[in-house]
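Every protein chain but one is kept in place in this view of the complex.
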Amino acid sequence: MSIKHISVPAPHQGLFDFTQQVATAIRETDIQEGLCVLFVQHTSASLVIQENADPSAKKDLERWLNRLVPEGDSLYTHTLEGADDMPAHIKSVLTATSLSIPIVNGRLALGSWQGIYLWEHRHQGGQRSVVIHMSH
Amino acid sequence: MSIKHISVPAPHQGLFDFTQQVATAIRETDIQEGLCVLFVQHTSASLVIQENADPSAKKDLERWLNRLVPEGDSLYTHTLEGADDMPAHIKSVLTATSLSIPIVNGRLALGSWQGIYLWEHRHQGGQRSVVIHMSH
Partner (left out) sequence: MSIKHISVPAPHQGLFDFTQQVATAIRETDIQEGLCVLFVQHTSASLVIQENADPSAKKDLERWLNRLVPEGDSLYTHTLEGADDMPAHIKSVLTATSLSIPIVNGRLALGSWQGIYLWEHRHQGGQRSVVIHMSH
C-alpha cells in the first residue's frame, strides 16, 4: 500500500488532464495488479474520466455545465465568496470527488480513450491537492 | 480490514453531516494509513462531500437540486410510491452512492472545508444504512 499527495496545476476554470501524474505515481510503487483511488481535497473542484482524443469534447463539457449551473442565479444565498463559488459547489456535487481505477500489469486499466481530469470550477484556481491511494 | 454498519439519522429531506460517525469508526480500528469506503444501501439517498463551513452552501445545494428535479413532473410514470420518490431516484443517480477517502495518520484525509454528508431525498427519511469498509 502506498499513499501519495500530488498537486495538480489548475490555474483557471476547466478540465485539466493529469493522467501522467497518476501513471508516474503508480510506476514508483511495485504494484502490478491492484487498485488506484484518487481523492480531491476541495469542494470546488472535482474528478472525471473523459475522452482524451478530441479537445472539442472537453470544451463542450465545460460549456454545457456552465449553462446548467450559471453564475448569478437568484436562487443563491451563498454569495460571499464570489459569484463562481456556489456554482462550483453544485458542479462538484454533480461530478465526482473520488475515483477508483484498477491497476493491471503495472498500469492504469483505462480504456483506449479515457483520460483522468481535474475539473476546476473556480475562475482562479491554483494548485489543487489530490491524494492517491494505491494498493494490491 | 474492518467493516462497520452505521445508521445515519436523516429524518427529513436535506444534507446531514455524519463525518464524526465515520471518524469514530476509523479510530476504532488500528489503521493509520489506508482507505475508507462508504456505501449507502438506498436508492433515494446519496453521499456527498461538501463545504462544512457556511450553512448557506448546504441550503443552496438542496434548493438547486429541488428545482432541477421537481416533484410533479409530467414525465414521471413511477408515481405509486409518492410524489417525492421518482425525484429521489434521479437525485441519487446525479450524486453518489459510494465514496472513497484515504486515511492518513489515522484520520480521514479530508480537505480543510470538507464534510461527509448523507443526502436524504425523501421528505420522510429515517435511519439510513451506510456500510463502511476500512483497509490498509
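Chains here go by letter, A and B, matching the order in which they are written, and residues are numbered from 1 within each.
As a convention for this text, a contact is a pair of C-beta atoms (placed from the backbone, for glycine too) under 8 Å apart; a residue touches a chain by one contact, two chains touch by 3 or more.
Just so it is clear, the model here is predicted, and its values are computed rather than measured.
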Touch residues of chain B, complete complex, unshown partner: 1, 3, 37, 39-43, 68-69, 73, 75-78, 80, 86, 89-90, 92-94, 96-98, 100, 129, 131-133, 135
Residues of chain A (touch criterion as defined above) contacting the omitted chain: 33-35, 48-51, 54, 56-57, 59-61, 63-65, 67-68, 94-96, 99-102, 104, 109-114, 135-136
